[in-house]
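All remarks here apply to the structure that follows.
Only a single protein chain was left out; the remaining protein chains are all shown in position.
Coming up: subunit A.
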Amino acid sequence: MSSEGSDVDFYYDDDDEMIVDDDEGSAISEDDMDGIDTYRDDYAAQPSSSKRKIYEVEFDTLPQEAVEGLIRKDVEYISSILGVETDAASLLLRHMNWNKEKLIERYMEDSAAQSAKAGIAPVEPPPAQIPPSSSRSSSSRSVKTSSAPKRVTRRTTAESALKAKALLTPEPSVEPESFLCPICCDDSQPKTLSLVCDHKFCADCWVHHLKNKIRVEGDYSIKCMASGCTLIATDSFVTSTLAEEPESVERYKELIVRSFVAANKALKFCPYPSCTYTVSCPNAATKSALTQMVPTVHCATESHKFCFGCPIESDHRPVICGVAKMWLKKCEDDSETANWIKSNTKECSKCQSTIEKNGGCNHMTCRKCKYEFCWVCMGPWSEHGTTWYSCNRFDEASGIEARDAQARSRASLERYLHYYNRWANHEQSAKLSADMYAKTEKKMEEMQITSNLSWIEVQFAKKAADELFKCRMTLKWTYAMAYYLQKDNEKEIFEANQSDLEQAVESLTELLESPIEAEDIPVLRQKMTDKTVYVQKRSEIMLEDTAKGFLENRWRWNVNVDGFEPATVLAD
């Protein structure tokens, strides 16, 4: 392995030199071909049973309970370090977007301010109507932070709200039986609840409020119902109040888990509908990591495959997220319409109107500015003298520029179409091969009945079809990658691998489509199994070499890609 490592360094250096000196190109390409062989040998030496391939990323799947466990761990950690209750620790963490270090630092600076901001302690001293004997609110006395509203309108809002509160909040001396809930104005509610701010409301209103916030607004930091009160309901308050609403409690927990996952770059929620798994992939957590690998992961449900780095497609290996995105955007964009216009029309050299010639002679008169010019050489018609309709003025300086621009744009369109057609073709073929397999499967089933083949013996076709689908997807994305790869030796190797894989895939497709007769099955099975293994190997090589290339920073692009050196040769 060590020798290979030095080889790699060697290529890399050469690659850099090559930009300066093109003459060495041929020599290097031979060396590089050796490199391919090395990889191939590597592969042969290490059968596919080896643990993790270079193009695979390490990841872990966590069920919701496990994430809840992680949250609990953080909460307990904060609780012990800062010496606060777990409920308070949870609110503090949420306030800091689950950033423990930042929380500890800020809390050490000013614990009162942080508690107030996190909604643990009231911002203002508790309203006058709360009896001084209320021991629970004593802690809030000291808290007089100035997170008061800054804007005039907001302050008036708060003031009028305070007035209203004074009017609505019941006298503390009132007996519990005659308590009038300020929300529903019902005095027959037996049970009242309040947070530490002691703003009492009937239990029914609290349930409504919490349910409304959780189910309708998807909020998990739910403020006290009193206007202007910044206290947030603690986890235990929410769960105990909603004891009879298990669905809302579940949703509440899920919302917290989601916020935790969203705040943690190494975690991602499985994007499949109603899947509750979370995938942890610390290696793909940074932007720069995404320029070196394609983090294709799946949750505990193996078919839930997705890319940890982007939402583009579940598996866009071998091309990295940034380039895949660029390619898709290009395909979707109207930029290609513009390209068509460029290739099929010309611009009036005077007023720049776009003109498509759909017949007639070469003596054009711009409809807009009435400029007369020759369609062939784009030069002014007046220079054509009396040699009407036979433009022999090809080298006329006034026409050269227009023609050059058109030729370039035509070439660029053709180049794009070359890659796009292959890209689209593989996508289409992948779909077709799935249909094809459905037919084959049916036939296989029939054969199982008519002949003495067992179920396991007809599985080879399924394996082939699955492999084909996977490889077609890989191939598809190799065309996106090739489109953006700068033309150099590395790209040549890339394309050689691509073509090997493509050939293998095509011949396996042919086998899969060949007619099946019962007596031929053993032979066909042998052939197909062999071919499948070969395709698998070619695909491994393709993926492995590309992944290695990213790690070694071997790939050069013909456009600027985030996280890479600027392109030396820009595509037209």
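Quick note on the criterion: a residue touches a chain if its C-beta (ideal position, glycine included) is under 8 Å from a C-beta of that chain, and two chains touch if they have at least 3 such contacts; residues count from 1.
Note that contacts and distances are computed from a predicted model.
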Absent chain [UniProt protein name; select from "tRNA (cytidine(32)-2'-O)-methyltransferase", "General transcription and DNA repair factor IIH subunit TFB4", "Vacuolar protein sorting-associated protein 21" or "E2 ubiquitin-conjugating enzyme"]: "E2 ubiquitin-conjugating enzyme"
Sole contact to the chain not displayed, among A:P122, A:P182, A:G322 or A:G549: A:P182
Identified contact with the non-displayed chain, of A:K53, A:K100, A:H208 or A:K305: A:H208
Residue touching the undisplayed chain, where the options are A:T86, A:S227, A:S314 or A:N362: A:S227
Touch residues of subunit A, complete complex, unshown partner: 151-154, 156-157, 159-161, 163-165, 168, 182-186, 199, 201, 205, 208-209, 212, 216, 223, 225-229
